[in-house]
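Every protein chain of the complex appears in place save one, which is left out.
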Amino acid sequence: MPYILNTEKDIKEMLEAIGAANFEDLFKHLPREILLKEPLRISSGKDEQETRKIVESLARKNLPLGRFNSFLGAGCYDHYIPAALSYLIGRAEFLTAYTPYQAESSQGSLQTIYEYQSYMCLLTGMDVSNASLFDGASALAESALMSLRITKKKKVIVSSSMHPEYLRVLETYLSGLDFIIKEIPFDAAGLIDIEAFKRALSDDTACLALQSPNFFGLVEDVKMLSALTKQKNALVIMVTNPMSLAILKEPYKCGVDIVCGDGQALGGNVNFGGPSFGFLATRNEFMRQMPGRIVGKTVDCQGKPAYCLTLCAREQHIRREKATSNICSNQSLNAMAAAIYLALMGKEGIKEAALHSMNLAHYLYESLSKINGVKVIFSNTFFNEFIWQVEDAKKIIRKLRKKNIIAGFYMGDAYREFRDCILSCCTEKKSKEDIDDFIAALKGVLNG
Amino acid sequence: MSVLKFSKTHEWAQVENNLATIGITDYAQKSLGDIVFIELPALGSKVKQGLQFGTIESTKAASELFSPLSGVVSEINKELINNPQWVNEEPFVRGWMMKIKFENNNELNSLMDEAAYKEFVKKEAH
Partner (left out) sequence: MENKVIFEKGKEGRRTRYLTKPEIPLKRADELLPKQFLRENLNLPSLGELDVVRHYTNLSRLNFSVDTNFYPLGSCTMKYNPKVNEALASMEEFTHVHPYQPSTDVQGALELIFNLEQILCEITGMNRFTFQASSGAAGELTGMLMIRKYHAIKKNKKTKVIVPDSAHGTNPATSSMCGYQTVIIESKENGLIDLDKLAKSCDSEVAAIMLTNPNTLGLFEENILKISEIAHKIDALLYYDGANFNPLLGITKPITMGFDAIHLNLHKTFSTPHGCGGPGAGAVGVSLAMSDFLPAPLVDKRGEDFYLNYKIKHSIGRVRSFYGNFNVLIRAYAYLTSLGADGLKRVAQNAVLNAAYIREKLKQYYEPCSILPSMHEVVFSCSRQKARGASALEIAKRLLDYGMHPPTMYFPLIVNEALMVEPTETESKETLDNFIEAMINIDKEISEEIEKVKNAPHTMPVKRVDEVYAARNLNLRWQSPGASF
């Protein structure tokens, strides 16, 4: 069902008007040898009822988190989302509009994006934010490219306690260019190995890219690392979970130059990993090297406040091969959803979401540490996720899954040294009962 | 005695002794449209004939600024940074961008005088 409104009569009239006998006439200037000789070998069209049935049958083969007691995080978090959010962001005027090129007919999306940029500045403490990037990983890659443009240097230092998929994306983005990525290890505490960092840091270092809370959930001493980095006139890029910033110190105050990451935690569903959005905020002095769209507040010709896209000369449609990035479509709707989420939760609500998540995660940490055979390998300086060690971790995960518990992310998939480790996370959706059930089940599995 | 010279990339140079004041032409500002941002070199930095010394942006275009002469930057129009519209309003007066001390008089010969530049623009417009 192609959702076409033209009737047979319309089509006839229109073909006549343009002097064509039939549809084939519209394509007669295409070379014959490329025209398909037979119809596409895909199934024929369906009505809505049947379409629904087909897609719903696939949906039914999925087991969503709601069926489990899940402690999965690792860059994708199942926070509580107010009902009003999907209602507002689903409004057709937001959902079915394009990029706000025509300011006069896009004041709604423009003001919402301006509010999003403002929210990101307030959370991170930075001066300026763009209107979104694809995801946390590409935001890191774009930040690194930005630092290379600003410093005109060659080397990106990155900590291996960064989300492993972000590292892979960074490598891919830089693979076609003449730059070096130097990965530095973490120490016994799970934090950036300072000595290794000092050794890697040199005059040709463009930036240190770190994650805090890092992939293991631990909060890094960003201020100290920034001070070190600045000694070589390099920039500090910090990947972070924006939810943690309701509690943690503003990256700006820690000396960070570019803050980026994934915004999924702010009102996004887990969505099998996408869409979410990438954010990027920086200092005023680096504003013109930012990739992506930016909305500015201005006036209309009668002096009334209005909004429009601005700083466009950085972008591909104007600067073409010299643009700061090739990005065109971004993840506006998800970024706008983050602004609306923050508005709904309010100052107290967002602090609560972060604080409840952190408290529950620390309660889980304490509970796990009391179990024989379980070891929490790093300190409790974490936000809402942490690593714990247990013999045959993979098998344990499988056994718990049979009891409808998803214990967390199996660390062995990403780090050879953590083959017996699990990364577990709590959001405010967890309850004491959930955690106690998990602990009881784990004890059962270990003793059985 | 001062001479006004022009480059093919639409910069002008007002030359007096070994000092040249540099800006972009009326034709250049018109084709760029409303100028919103200008980036100029640091005092004391070296510029080279035909090479980039700065950037200029309008709402619809971005362009590099090429120096018509080689030399050392002795002064920049600091006020222009906050008033980029001056380039549109008075490209030859308040819209000047930098002054350079230049040494190579031969470079002057490669530039056009006003009549030649007018002819050049006429051709380029078509």
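Think of it as A and B in the order they're written, each chain with its own count starting at 1.
Please note the rule applied: a residue touches a chain if its C-beta (ideal position, glycine included) is under 8 Å from a C-beta of that chain, and two chains touch if they have at least 3 such contacts.
None of the values given here were measured: they were computed from a predicted structure.
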{"item": "Shown chains touched by the chain that is not drawn here", "value": "A, B"}
{"item": "Omitted-chain contact residue, chosen from A:360, A:421 or A:445", "value": "A:360"}
{"item": "Chain not shown: contacting residue from A:72, A:192, A:225 or A:441", "value": "A:72"}
{"item": "Contact residue for the chain not shown (choose from A:160, A:202, A:289 or A:381)", "value": "A:381"}
{"item": "Footprint left on chain B by the chain that the document does not show", "value": "34, 36-37, 57, 59-60, 84-85"}
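Criterion: only the chains that are shown with their structure count from here on.
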{"item": "Between chain A and chain B, centroid-to-centroid distance (C-alpha), Å", "value": "44"}
{"item": "Of all residues in chain B, those that touch chain A in their complex", "value": "36-37, 57-62"}
{"item": "Contacting residues of chain A [partner chain B, same complex]", "value": "288, 312-314, 318-319, 322"}
